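The complex appears here minus one protein chain, its other protein chains still in place.
And now, chain A:
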Amino acid sequence: MSDAALEVEELHAGYGDVAVLRGVSLSVAAGAITCIIGSNGAGKTTLLRAVSGLVSARAGRVRAAGQDLTNAGPEAMVRAGVVHVPEGRRLFAAMSVRDNLLMGAYLRRDQAAIRRDLERVYETFPRLAERRHQDASTLSGGEQQMCAIGRGIMADPRVLMIDELSLGLAPAAVDLLMDALRAINAAGVAILLVEQDVMAALDVAHAGYILDRGSVVGAGSSAALAADPMIREAYLGAVQA
């Protein structure tokens, strides 16, 4: 795909002696939602960490915004518009919701644009507006995820990478967040979603990749993936009954 917002080529990464990614290639189309599906230990989180520069790549390439950003470090990735919403939210617990959101705009200087984006986040997540002066630690799980995504949006991303959006959240909160993802995407932000809830992921995404033991073992439009009997058996087995 030529209009890719983010491209990963033959990426290898790991921790110490353990190789986690063994040559992963994928591309996130501009303006689309792309999901990564895989069982525990498949390397989904490591993939996001390697793309955003938190784990160094041992081989391969990461390209975004027309630049080669392999191992350029987290700051360069954020500047290039690739923003990581980490697993487990990782909010600044003792800071207010508003300060958490503003922290997302750490590298930006245009105060007017920052204020505009803050209002946009509050419109997308009215709950955050109600709780803007509360400490982040007082939020519910769903609200914390809203805050983490809002913080990501405050960085003015071209690609938002979200790790385990639904982990530990109530179904109603997940629905709300998925709607928010659609709205964010409709505003022109490409999304790379790592999600253990395969049904929900294929439902919201346009395309998907299947990751297994550090390699891509399947890819396609989410409709095609959802219809693939092999995938239905491996990842959607429980819902056939």
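Keep this in mind: a contact is a pair of C-beta atoms (placed from the backbone, for glycine too) under 8 Å apart; a residue touches a chain by one contact, two chains touch by 3 or more; residues count from 1.
In the analysis below, contacts and distances are computed from a predicted model.
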{"item": "Which of \"Sarcosine oxidase subunit gamma\", \"Elongation factor 4\", \"Branched-chain amino acid ABC transporter permease\" or \"histidine kinase\" matches, in UniProt, the chain that is not displayed", "value": "\"Branched-chain amino acid ABC transporter permease\""}
{"item": "Touch with the omitted chain, as defined above, among A:27, A:52 or A:222", "value": "A:52"}
{"item": "Residues in chain A touching the chain absent from view", "value": "52, 54, 74-75, 77-79, 83-84, 86, 90-95, 103-104, 106-107, 151, 155"}
